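Down below is the structure, laid out as C-alpha coordinates.
With one protein chain removed, the remaining protein chains of the complex are shown where they sit.
So, chain A:
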Amino acid sequence: MVSSLLSEALSSPTDVLLSFYDAYDHGALDDFPKAVAKHFSDIFRTEEAFSEIPPLIPSRSYNDRALVRFRALVQDTSLSPEIYLSRLRDGKCGGWGMTETPQGDGDDSDFDFNHLRDSSVLWAVSVPGETEWYQSASDGHPLARADQHVESLRAHKYPIPGGTHYGVQIKMYINSGNDIPKTTDVLNFVGILSNEPQVLHAESDESIIVPTLHVLFVREHHLNIFEASPEPFQHHVREELLSWIADEALGGDRDAAEWVLLTYVARVQSRTRSLNPPSLTLSHFPSPTSSLPPLPALCHLLSLILPLHVTLSLSLDMLNSVPFAPESVNEDLHSGYLQLAQGTAVLMTESGIQEGKLIERGVLNVRTIQQVIDTQTLAYKFPFSEFSFPTDINFVILAEGTKSALFQTDVTFPLNSPSTSDLYKLNSDIKLPSIDKLEAFRRLILSAKAGNIEVTEAISEHIQEDFVRQRKTDDAMSPEDLKRTITLARLICLTMYDSSVTVDGWERAKELNRRRMARFA
(Lines give C-alpha, C1' and ligand atoms only; values in the text may rest on other atoms or scores of the structure.)
Protein backbone atom coordinates (compact mmCIF):
# COMPACT_ATOMS: atom_id res chain seq x y z
CA MET A 1 0.00 0.00 0.00
CA VAL A 2 2.64 2.39 1.08
CA SER A 3 4.93 1.32 -1.67
CA SER A 4 2.25 1.92 -4.27
CA LEU A 5 1.75 5.41 -2.88
CA LEU A 6 5.48 5.84 -3.07
CA SER A 7 5.70 4.83 -6.66
CA GLU A 8 2.70 6.94 -7.55
CA ALA A 9 4.20 9.91 -5.82
CA LEU A 10 7.40 9.36 -7.72
CA SER A 11 5.73 9.08 -11.08
CA SER A 12 2.91 11.59 -10.84
CA PRO A 13 3.11 13.77 -7.80
CA THR A 14 0.40 16.06 -9.12
CA ASP A 15 -2.18 13.30 -9.00
CA VAL A 16 -1.20 12.41 -5.47
CA LEU A 17 -1.53 16.04 -4.51
CA LEU A 18 -4.93 16.38 -6.16
CA SER A 19 -6.35 13.28 -4.57
CA PHE A 20 -4.98 14.37 -1.23
CA TYR A 21 -6.74 17.68 -1.71
CA ASP A 22 -10.01 16.02 -2.53
CA ALA A 23 -9.78 13.95 0.62
CA TYR A 24 -8.87 16.94 2.71
CA ASP A 25 -11.20 18.76 5.02
CA HIS A 26 -11.77 22.01 3.24
CA GLY A 27 -12.68 23.82 6.38
CA ALA A 28 -9.05 23.94 7.33
CA LEU A 29 -7.80 25.21 4.03
CA ASP A 30 -5.24 27.39 5.71
CA ASP A 31 -3.42 24.36 7.00
CA PHE A 32 -3.49 22.53 3.73
CA PRO A 33 0.11 23.33 2.70
CA LYS A 34 1.28 22.04 6.06
CA ALA A 35 -0.73 18.88 5.62
CA VAL A 36 0.78 18.44 2.17
CA ALA A 37 4.27 18.75 3.59
CA LYS A 38 3.49 16.17 6.21
CA HIS A 39 1.82 13.83 3.76
CA PHE A 40 4.73 13.84 1.36
CA SER A 41 7.49 13.80 3.89
CA ASP A 42 5.78 10.78 5.43
CA ILE A 43 5.84 9.04 2.10
CA PHE A 44 9.55 9.67 1.77
CA ARG A 45 10.43 9.26 5.37
CA THR A 46 13.07 6.60 4.99
CA GLU A 47 16.48 7.28 3.52
CA GLU A 48 15.87 4.68 0.83
CA ALA A 49 12.63 6.23 -0.27
CA PHE A 50 14.15 9.69 -0.18
CA SER A 51 17.10 8.69 -2.27
CA GLU A 52 14.74 7.35 -4.91
CA ILE A 53 13.61 10.85 -5.73
CA PRO A 54 15.68 11.95 -8.70
CA PRO A 55 18.04 14.77 -7.77
CA LEU A 56 18.00 17.90 -9.85
CA ILE A 57 21.25 18.14 -11.74
CA PRO A 58 22.25 20.10 -14.79
CA SER A 59 22.60 18.33 -18.09
CA ARG A 60 19.75 16.03 -17.34
CA SER A 61 16.27 16.51 -18.66
CA TYR A 62 13.09 16.15 -16.69
CA ASN A 63 9.49 15.73 -17.58
CA ASP A 64 7.17 18.58 -16.88
CA ARG A 65 5.78 18.31 -13.37
CA ALA A 66 8.20 15.61 -12.39
CA LEU A 67 9.04 15.04 -8.76
CA VAL A 68 12.61 16.05 -8.00
CA ARG A 69 14.75 16.84 -5.03
CA PHE A 70 17.21 19.66 -5.06
CA ARG A 71 19.89 20.25 -2.49
CA ALA A 72 20.34 23.92 -2.96
CA LEU A 73 21.71 27.12 -1.59
CA VAL A 74 19.08 29.75 -1.06
CA GLN A 75 20.38 32.66 -3.03
CA ASP A 76 17.67 35.29 -3.03
CA THR A 77 14.75 35.72 -0.69
CA SER A 78 13.82 39.20 -1.73
CA LEU A 79 11.43 38.11 -4.44
CA SER A 80 7.91 39.26 -3.83
CA PRO A 81 5.54 36.64 -2.55
CA GLU A 82 3.08 35.35 -5.05
CA ILE A 83 -0.65 35.52 -4.55
CA TYR A 84 -2.51 32.51 -5.84
CA LEU A 85 -5.99 31.15 -5.71
CA SER A 86 -5.89 28.30 -3.24
CA ARG A 87 -9.16 26.91 -4.51
CA LEU A 88 -9.77 27.20 -8.17
CA ARG A 89 -13.09 28.19 -9.59
CA ASP A 90 -13.85 24.64 -10.48
CA GLY A 91 -13.31 23.66 -6.87
CA LYS A 92 -9.99 22.03 -7.56
CA CYS A 93 -6.77 22.48 -5.70
CA GLY A 94 -4.92 25.67 -6.51
CA GLY A 95 -1.27 26.47 -6.09
CA TRP A 96 1.66 24.19 -6.89
CA GLY A 97 1.49 25.46 -10.43
CA MET A 98 -1.97 24.02 -11.00
CA THR A 99 -3.82 25.40 -13.92
CA GLU A 100 -7.43 25.57 -14.80
CA THR A 101 -9.34 25.86 -17.96
CA PRO A 102 -11.33 29.03 -17.90
CA GLN A 103 -14.99 28.69 -18.50
CA GLY A 104 -15.87 30.14 -21.82
CA ASP A 105 -15.47 33.88 -21.70
CA GLY A 106 -12.18 33.82 -19.89
CA ASP A 107 -13.33 36.40 -17.45
CA ASP A 108 -10.74 36.12 -14.78
CA SER A 109 -12.13 38.69 -12.45
CA ASP A 110 -14.70 36.32 -11.10
CA PHE A 111 -12.92 34.88 -8.12
CA ASP A 112 -13.33 34.73 -4.44
CA PHE A 113 -10.98 36.92 -2.48
CA ASN A 114 -11.26 34.59 0.46
CA HIS A 115 -9.40 31.93 -1.41
CA LEU A 116 -6.38 34.05 -2.11
CA ARG A 117 -3.22 32.90 -0.39
CA ASP A 118 0.39 33.85 -0.78
CA SER A 119 3.40 31.71 -1.38
CA SER A 120 7.01 32.62 -0.76
CA VAL A 121 9.19 32.77 -3.81
CA LEU A 122 12.92 32.16 -3.56
CA TRP A 123 15.76 31.66 -5.92
CA ALA A 124 17.98 28.72 -5.16
CA VAL A 125 21.10 27.43 -6.86
CA SER A 126 23.24 24.35 -6.65
CA VAL A 127 25.47 24.56 -3.63
CA PRO A 128 28.61 26.36 -4.78
CA GLY A 129 31.88 24.63 -4.06
CA GLU A 130 30.45 21.21 -3.33
CA THR A 131 33.24 18.79 -4.02
CA GLU A 132 32.72 15.80 -6.24
CA TRP A 133 33.14 13.18 -3.57
CA TYR A 134 30.66 14.96 -1.37
CA GLN A 135 28.07 15.06 -4.10
CA SER A 136 28.59 11.40 -4.85
CA ALA A 137 28.28 10.56 -1.20
CA SER A 138 25.06 12.46 -0.78
CA ASP A 139 23.42 12.04 -4.19
CA GLY A 140 25.02 8.93 -5.54
CA HIS A 141 26.71 10.75 -8.39
CA PRO A 142 28.49 14.00 -8.97
CA LEU A 143 26.67 17.09 -10.10
CA ALA A 144 28.55 17.55 -13.29
CA ARG A 145 31.96 16.85 -14.55
CA ALA A 146 34.22 19.80 -14.73
CA ASP A 147 34.65 19.59 -18.49
CA GLN A 148 30.94 19.68 -19.10
CA HIS A 149 29.63 23.11 -19.73
CA VAL A 150 25.99 23.74 -19.20
CA GLU A 151 24.42 27.06 -20.08
CA SER A 152 22.54 28.31 -17.08
CA LEU A 153 19.75 30.75 -17.00
CA ARG A 154 20.33 33.77 -14.89
CA ALA A 155 23.95 32.88 -14.30
CA HIS A 156 24.52 36.09 -12.37
CA LYS A 157 22.64 34.54 -9.50
CA TYR A 158 25.32 31.93 -8.96
CA PRO A 159 28.21 32.94 -6.70
CA ILE A 160 30.94 31.56 -8.91
CA PRO A 161 30.90 33.21 -12.32
CA GLY A 162 30.75 30.66 -15.07
CA GLY A 163 30.30 27.81 -12.65
CA THR A 164 28.21 24.85 -13.70
CA HIS A 165 25.05 24.91 -11.71
CA TYR A 166 21.32 24.77 -11.69
CA GLY A 167 19.28 27.80 -10.74
CA VAL A 168 15.66 27.31 -9.84
CA GLN A 169 12.77 29.45 -8.77
CA ILE A 170 11.38 27.93 -5.60
CA LYS A 171 7.78 28.41 -4.58
CA MET A 172 6.90 27.49 -1.05
CA TYR A 173 3.29 27.29 -0.10
CA ILE A 174 3.62 26.90 3.62
CA ASN A 175 3.07 30.21 5.28
CA SER A 176 5.89 30.06 7.74
CA GLY A 177 6.00 33.73 8.55
CA ASN A 178 9.50 34.84 9.27
CA ASP A 179 10.85 31.33 9.29
CA ILE A 180 11.22 31.16 5.57
CA PRO A 181 14.67 30.04 4.51
CA LYS A 182 17.43 32.58 4.78
CA THR A 183 20.01 33.27 2.16
CA THR A 184 22.93 30.82 2.05
CA ASP A 185 20.86 28.19 3.84
CA VAL A 186 21.38 24.78 2.30
CA LEU A 187 18.19 22.77 2.14
CA ASN A 188 16.76 19.77 0.37
CA PHE A 189 13.75 20.98 -1.54
CA VAL A 190 11.41 18.30 -2.79
CA GLY A 191 8.72 19.30 -5.19
CA ILE A 192 7.19 19.39 -8.59
CA LEU A 193 9.37 20.80 -11.33
CA SER A 194 7.89 22.87 -14.08
CA ASN A 195 8.73 25.89 -16.13
CA GLU A 196 7.11 29.12 -15.18
CA PRO A 197 7.59 32.74 -15.97
CA GLN A 198 9.46 34.87 -13.52
CA VAL A 199 8.59 38.51 -13.54
CA LEU A 200 11.71 40.54 -14.02
CA HIS A 201 10.37 44.00 -13.50
CA ALA A 202 7.42 44.76 -11.37
CA GLU A 203 6.20 47.58 -13.55
CA SER A 204 6.74 46.16 -16.96
CA ASP A 205 5.41 42.64 -16.47
CA GLU A 206 8.40 41.53 -18.45
CA SER A 207 9.15 37.94 -17.62
CA ILE A 208 11.23 34.99 -18.65
CA ILE A 209 10.54 31.32 -18.33
CA VAL A 210 12.61 29.69 -15.61
CA PRO A 211 12.61 26.26 -14.06
CA THR A 212 10.36 26.38 -11.05
CA LEU A 213 10.10 23.99 -8.17
CA HIS A 214 6.77 23.89 -6.40
CA VAL A 215 7.83 22.68 -3.02
CA LEU A 216 5.97 19.82 -1.42
CA PHE A 217 8.26 19.52 1.54
CA VAL A 218 11.66 20.60 2.69
CA ARG A 219 14.20 18.47 4.40
CA GLU A 220 17.08 19.89 6.32
CA HIS A 221 20.56 19.19 5.18
CA HIS A 222 23.38 18.50 7.56
CA LEU A 223 26.93 18.99 6.50
CA ASN A 224 28.01 15.82 8.21
CA ILE A 225 26.51 13.18 5.97
CA PHE A 226 28.21 10.34 7.76
CA GLU A 227 26.57 8.58 10.61
CA ALA A 228 28.38 8.49 13.89
CA SER A 229 31.73 6.89 13.48
CA PRO A 230 31.47 3.14 13.97
CA GLU A 231 34.99 2.60 15.21
CA PRO A 232 36.62 4.60 17.98
CA PHE A 233 39.02 7.36 17.17
CA GLN A 234 42.23 6.15 15.73
CA HIS A 235 45.02 8.46 16.53
CA HIS A 236 46.96 7.43 13.49
CA VAL A 237 44.28 8.69 11.10
CA ARG A 238 44.89 12.25 12.20
CA GLU A 239 48.64 11.78 11.93
CA GLU A 240 48.33 10.21 8.51
CA LEU A 241 46.08 12.98 7.32
CA LEU A 242 48.57 15.60 8.44
CA SER A 243 51.46 13.78 6.87
CA TRP A 244 49.59 13.34 3.64
CA ILE A 245 48.72 17.05 3.40
CA ALA A 246 52.25 18.02 4.37
CA ASP A 247 53.97 15.69 1.95
CA GLU A 248 51.73 16.12 -1.03
CA ALA A 249 50.92 19.80 -0.86
CA LEU A 250 53.08 21.71 1.57
CA GLY A 251 56.57 20.46 0.92
CA GLY A 252 56.61 18.31 4.03
CA ASP A 253 55.79 21.08 6.46
CA ARG A 254 53.68 19.27 9.03
CA ASP A 255 53.01 22.31 11.18
CA ALA A 256 51.65 24.13 8.19
CA ALA A 257 49.44 21.15 7.47
CA GLU A 258 48.12 21.22 10.99
CA TRP A 259 47.37 24.93 10.81
CA VAL A 260 45.53 24.43 7.55
CA LEU A 261 43.55 21.54 8.93
CA LEU A 262 42.60 23.37 12.10
CA THR A 263 41.60 26.48 10.18
CA TYR A 264 39.31 24.48 7.96
CA VAL A 265 37.55 22.55 10.68
CA ALA A 266 36.72 25.70 12.62
CA ARG A 267 33.34 27.31 12.52
CA VAL A 268 31.64 30.26 14.12
CA GLN A 269 31.24 29.43 17.75
CA SER A 270 29.27 32.36 18.99
CA ARG A 271 28.23 35.46 17.14
CA THR A 272 27.27 37.44 20.20
CA ARG A 273 30.68 36.84 21.72
CA SER A 274 32.30 37.18 18.30
CA LEU A 275 34.10 33.89 18.55
CA ASN A 276 34.81 33.54 14.87
CA PRO A 277 36.88 30.90 13.14
CA PRO A 278 40.51 31.91 12.82
CA SER A 279 41.83 32.94 9.43
CA LEU A 280 45.26 31.86 8.25
CA THR A 281 47.88 33.30 5.95
CA LEU A 282 50.50 30.87 4.74
CA SER A 283 53.28 33.27 3.99
CA HIS A 284 56.41 32.65 1.95
CA PHE A 285 54.31 30.59 -0.36
CA PRO A 286 56.10 31.02 -3.68
CA SER A 287 54.35 31.88 -6.90
CA PRO A 288 54.26 29.22 -9.56
CA THR A 289 56.80 29.42 -12.32
CA SER A 290 55.55 29.22 -15.84
CA SER A 291 56.38 25.56 -16.17
CA LEU A 292 54.22 24.63 -13.23
CA PRO A 293 50.46 24.27 -13.03
CA PRO A 294 48.88 27.51 -11.83
CA LEU A 295 47.01 26.03 -8.90
CA PRO A 296 48.82 24.74 -5.86
CA ALA A 297 48.43 21.08 -5.06
CA LEU A 298 46.69 22.12 -1.86
CA CYS A 299 43.56 22.93 -3.88
CA HIS A 300 43.32 19.43 -5.22
CA LEU A 301 43.94 17.90 -1.87
CA LEU A 302 41.33 20.01 -0.20
CA SER A 303 38.71 19.10 -2.76
CA LEU A 304 39.38 15.47 -1.96
CA ILE A 305 38.74 15.78 1.74
CA LEU A 306 36.52 18.82 2.32
CA PRO A 307 32.81 18.94 1.55
CA LEU A 308 32.67 22.53 0.35
CA HIS A 309 35.71 24.12 -1.13
CA VAL A 310 36.28 27.17 -3.31
CA THR A 311 39.61 28.39 -4.62
CA LEU A 312 39.86 32.06 -5.48
CA SER A 313 42.89 33.00 -7.53
CA LEU A 314 43.03 36.66 -6.76
CA SER A 315 44.27 39.13 -9.29
CA LEU A 316 43.75 42.85 -9.61
CA ASP A 317 41.70 42.24 -12.70
CA MET A 318 39.43 39.90 -10.89
CA LEU A 319 39.09 42.14 -7.86
CA ASN A 320 38.27 45.06 -10.08
CA SER A 321 35.65 43.34 -12.15
CA VAL A 322 33.89 40.56 -10.27
CA PRO A 323 31.58 41.30 -7.38
CA PHE A 324 32.34 39.51 -4.12
CA ALA A 325 29.26 40.59 -2.23
CA PRO A 326 25.76 40.12 -3.57
CA GLU A 327 24.22 43.25 -4.96
CA SER A 328 20.67 44.06 -5.84
CA VAL A 329 20.53 45.45 -9.35
CA ASN A 330 17.11 46.46 -10.58
CA GLU A 331 15.60 44.48 -7.76
CA ASP A 332 17.39 41.38 -8.84
CA LEU A 333 19.89 40.12 -6.32
CA HIS A 334 23.07 39.34 -8.21
CA SER A 335 25.31 36.96 -6.41
CA GLY A 336 28.91 37.48 -5.38
CA TYR A 337 31.84 35.18 -4.74
CA LEU A 338 31.33 35.21 -1.02
CA GLN A 339 27.69 34.22 -0.99
CA LEU A 340 28.71 30.77 0.13
CA ALA A 341 27.14 28.14 2.27
CA GLN A 342 28.10 27.76 5.89
CA GLY A 343 31.20 25.69 6.29
CA THR A 344 32.69 26.50 2.92
CA ALA A 345 36.47 26.43 2.86
CA VAL A 346 37.96 29.24 0.83
CA LEU A 347 41.53 29.17 -0.39
CA MET A 348 42.75 32.46 -1.77
CA THR A 349 45.97 32.66 -3.71
CA GLU A 350 47.73 35.96 -4.12
CA SER A 351 50.18 34.77 -6.71
CA GLY A 352 48.21 36.46 -9.47
CA ILE A 353 48.48 39.89 -7.92
CA GLN A 354 50.80 42.29 -9.65
CA GLU A 355 51.47 45.95 -9.12
CA GLY A 356 48.63 48.06 -10.32
CA LYS A 357 45.56 50.02 -9.51
CA LEU A 358 42.49 48.94 -7.67
CA ILE A 359 39.44 50.84 -8.77
CA GLU A 360 36.40 51.46 -6.63
CA ARG A 361 34.95 48.01 -7.03
CA GLY A 362 38.32 46.47 -6.21
CA VAL A 363 38.67 48.51 -3.06
CA LEU A 364 35.19 47.59 -1.98
CA ASN A 365 35.86 43.95 -2.73
CA VAL A 366 39.00 43.94 -0.66
CA ARG A 367 37.11 45.57 2.12
CA THR A 368 34.27 43.10 1.81
CA ILE A 369 36.60 40.14 2.05
CA GLN A 370 38.35 41.65 5.03
CA GLN A 371 35.03 42.22 6.70
CA VAL A 372 34.03 38.60 6.24
CA ILE A 373 37.37 37.45 7.59
CA ASP A 374 37.08 39.69 10.63
CA THR A 375 33.42 39.58 11.49
CA GLN A 376 31.94 36.71 9.49
CA THR A 377 29.26 38.97 8.18
CA LEU A 378 28.74 39.81 4.56
CA ALA A 379 26.98 43.01 3.60
CA TYR A 380 24.61 42.61 0.67
CA LYS A 381 24.09 45.78 -1.23
CA PHE A 382 20.59 47.00 -1.77
CA PRO A 383 19.62 50.34 -3.14
CA PHE A 384 20.24 52.94 -0.46
CA SER A 385 20.97 50.39 2.19
CA GLU A 386 23.16 47.48 3.11
CA PHE A 387 22.12 44.37 4.92
CA SER A 388 24.60 42.26 6.77
CA PHE A 389 24.19 38.53 6.70
CA PRO A 390 26.01 36.05 8.84
CA THR A 391 28.54 33.88 7.09
CA ASP A 392 30.59 30.98 8.27
CA ILE A 393 33.46 30.69 5.85
CA ASN A 394 37.04 29.62 6.53
CA PHE A 395 39.83 31.50 4.88
CA VAL A 396 43.35 30.42 4.11
CA ILE A 397 45.44 32.85 2.11
CA LEU A 398 48.58 31.85 0.27
CA ALA A 399 50.89 34.84 0.18
CA GLU A 400 54.28 35.26 -1.30
CA GLY A 401 55.63 37.82 1.09
CA THR A 402 55.93 37.77 4.85
CA LYS A 403 52.28 38.57 5.07
CA SER A 404 49.27 38.93 2.85
CA ALA A 405 49.44 41.95 0.60
CA LEU A 406 45.77 42.72 0.91
CA PHE A 407 44.36 41.18 4.03
CA GLN A 408 44.95 40.83 7.71
CA THR A 409 44.39 37.40 9.12
CA ASP A 410 44.37 36.16 12.67
CA VAL A 411 47.32 33.90 12.09
CA THR A 412 50.28 34.20 9.76
CA PHE A 413 52.35 31.12 9.33
CA PRO A 414 55.60 31.23 7.35
CA LEU A 415 55.95 28.16 5.24
CA ASN A 416 59.17 26.19 5.28
CA SER A 417 59.31 25.03 1.78
CA PRO A 418 62.35 23.95 -0.06
CA SER A 419 61.04 24.09 -3.59
CA THR A 420 58.07 25.23 -5.60
CA SER A 421 57.71 21.93 -7.41
CA ASP A 422 56.54 20.38 -4.18
CA LEU A 423 53.76 22.91 -3.89
CA TYR A 424 52.45 22.97 -7.42
CA LYS A 425 51.50 19.64 -8.84
CA LEU A 426 49.19 18.33 -11.43
CA ASN A 427 46.16 16.53 -10.16
CA SER A 428 47.54 13.29 -11.53
CA ASP A 429 50.84 13.64 -9.72
CA ILE A 430 49.25 13.55 -6.31
CA LYS A 431 49.63 10.31 -4.51
CA LEU A 432 46.24 9.21 -3.31
CA PRO A 433 45.83 7.19 -0.19
CA SER A 434 43.59 4.17 -0.29
CA ILE A 435 39.85 4.70 -0.62
CA ASP A 436 39.29 3.59 2.95
CA LYS A 437 41.90 5.96 4.21
CA LEU A 438 40.42 8.84 2.27
CA GLU A 439 37.05 7.98 3.71
CA ALA A 440 38.50 8.02 7.20
CA PHE A 441 40.05 11.44 6.53
CA ARG A 442 36.71 12.78 5.41
CA ARG A 443 34.96 11.36 8.42
CA LEU A 444 37.49 12.95 10.69
CA ILE A 445 37.08 16.36 9.11
CA LEU A 446 33.31 16.28 8.95
CA SER A 447 32.86 15.12 12.50
CA ALA A 448 35.29 17.74 13.75
CA LYS A 449 33.50 20.41 11.74
CA ALA A 450 30.14 19.41 13.14
CA GLY A 451 31.34 18.45 16.59
CA ASN A 452 30.74 20.17 19.85
CA ILE A 453 33.20 20.43 22.61
CA GLU A 454 33.00 21.84 26.04
CA VAL A 455 35.42 23.68 28.21
CA THR A 456 35.18 22.17 31.66
CA GLU A 457 35.63 23.99 34.90
CA ALA A 458 38.86 22.13 35.56
CA ILE A 459 40.51 22.98 32.28
CA SER A 460 39.41 26.59 32.43
CA GLU A 461 41.03 26.77 35.83
CA HIS A 462 44.15 25.25 34.37
CA ILE A 463 44.22 27.72 31.52
CA GLN A 464 43.80 30.66 33.85
CA GLU A 465 46.62 29.50 36.06
CA ASP A 466 48.78 28.90 33.06
CA PHE A 467 48.09 32.32 31.67
CA VAL A 468 48.90 34.09 34.89
CA ARG A 469 52.07 32.07 35.20
CA GLN A 470 53.16 32.84 31.70
CA ARG A 471 52.50 36.52 32.10
CA LYS A 472 54.81 36.54 35.06
CA THR A 473 57.69 34.98 33.26
CA ASP A 474 57.25 36.38 29.84
CA ASP A 475 54.67 38.96 29.02
CA ALA A 476 54.63 38.12 25.35
CA MET A 477 51.29 36.45 25.81
CA SER A 478 48.67 39.10 25.30
CA PRO A 479 44.99 38.59 25.97
CA GLU A 480 44.55 38.17 22.24
CA ASP A 481 47.13 35.41 22.29
CA LEU A 482 45.19 33.74 25.03
CA LYS A 483 42.01 33.83 23.01
CA ARG A 484 43.78 32.45 20.01
CA THR A 485 45.33 29.64 21.97
CA ILE A 486 42.05 28.62 23.53
CA THR A 487 40.48 28.52 20.08
CA LEU A 488 43.36 26.44 18.86
CA ALA A 489 43.09 24.05 21.79
CA ARG A 490 39.41 23.54 21.07
CA LEU A 491 40.11 22.75 17.46
CA ILE A 492 42.89 20.35 18.27
CA CYS A 493 40.67 18.49 20.69
CA LEU A 494 37.86 18.43 18.11
CA THR A 495 40.14 16.71 15.63
CA MET A 496 41.03 14.19 18.33
CA TYR A 497 37.38 13.31 18.96
CA ASP A 498 37.66 14.61 22.50
CA SER A 499 34.45 15.56 24.18
CA SER A 500 36.02 18.35 26.11
CA VAL A 501 39.16 20.44 25.91
CA THR A 502 41.99 18.53 27.51
CA VAL A 503 45.21 19.63 29.12
CA ASP A 504 47.00 17.77 26.38
CA GLY A 505 45.14 19.78 23.76
CA TRP A 506 45.99 23.01 25.54
CA GLU A 507 49.64 22.09 25.71
CA ARG A 508 49.68 21.09 22.06
CA ALA A 509 48.07 24.39 21.13
CA LYS A 510 50.67 26.33 23.06
CA GLU A 511 53.41 24.29 21.52
CA LEU A 512 52.03 24.80 18.02
CA ASN A 513 51.87 28.51 18.58
CA ARG A 514 55.33 28.58 20.09
CA ARG A 515 56.79 26.81 17.06
CA ARG A 516 55.03 29.31 14.87
CA MET A 517 56.51 32.24 16.75
CA ALA A 518 59.90 30.61 16.50
CA ARG A 519 59.71 30.74 12.72
CA PHE A 520 59.54 34.50 12.81
CA ALA A 521 62.73 34.72 14.75
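Note that a residue touches a chain if its C-beta (ideal position, glycine included) is under 8 Å from a C-beta of that chain, and two chains touch if they have at least 3 such contacts; residues count from 1.
Everything that follows uses one rule, which is that contacts and distances are computed from a predicted model.
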- From "Alpha-1,3-glucosyltransferase", "Mitochondrial division protein 1", "DNA replication licensing factor MCM4" or "Exosome complex exonuclease RRP44", the hidden chain's UniProt protein name: "DNA replication licensing factor MCM4"
- Considering the whole complex, which of A:Y173, A:Y380 or A:F413 touches the chain not shown? A:Y380
- Note on the structure: Given A:K34, A:H221, A:R254 or A:R367, the correct residue touching the omitted chain is A:R367
- Thinking of the whole complex, not just what is shown, which of A:P55, A:G94 or A:P211 touches the missing chain? A:G94
- Given A:H39, A:R442 or A:R490, the correct residue touching the omitted chain is A:R490
- Message: By the contact criterion defined above, which parts of chain A meet the unshown chain? Give residue numbers in ascending order.
- Response: 76-78, 80-85, 88-89, 94, 97-102, 106, 108-114, 116-118, 178, 180, 182-183, 196, 202-203, 205, 269-270, 272-275, 316, 331, 333, 350, 353-360, 362-364, 366-367, 371, 374-375, 377, 380, 382-390, 400-403, 405-406, 452, 454-455, 460, 463-464, 467-468, 471-472, 475, 478-483, 486-487, 490
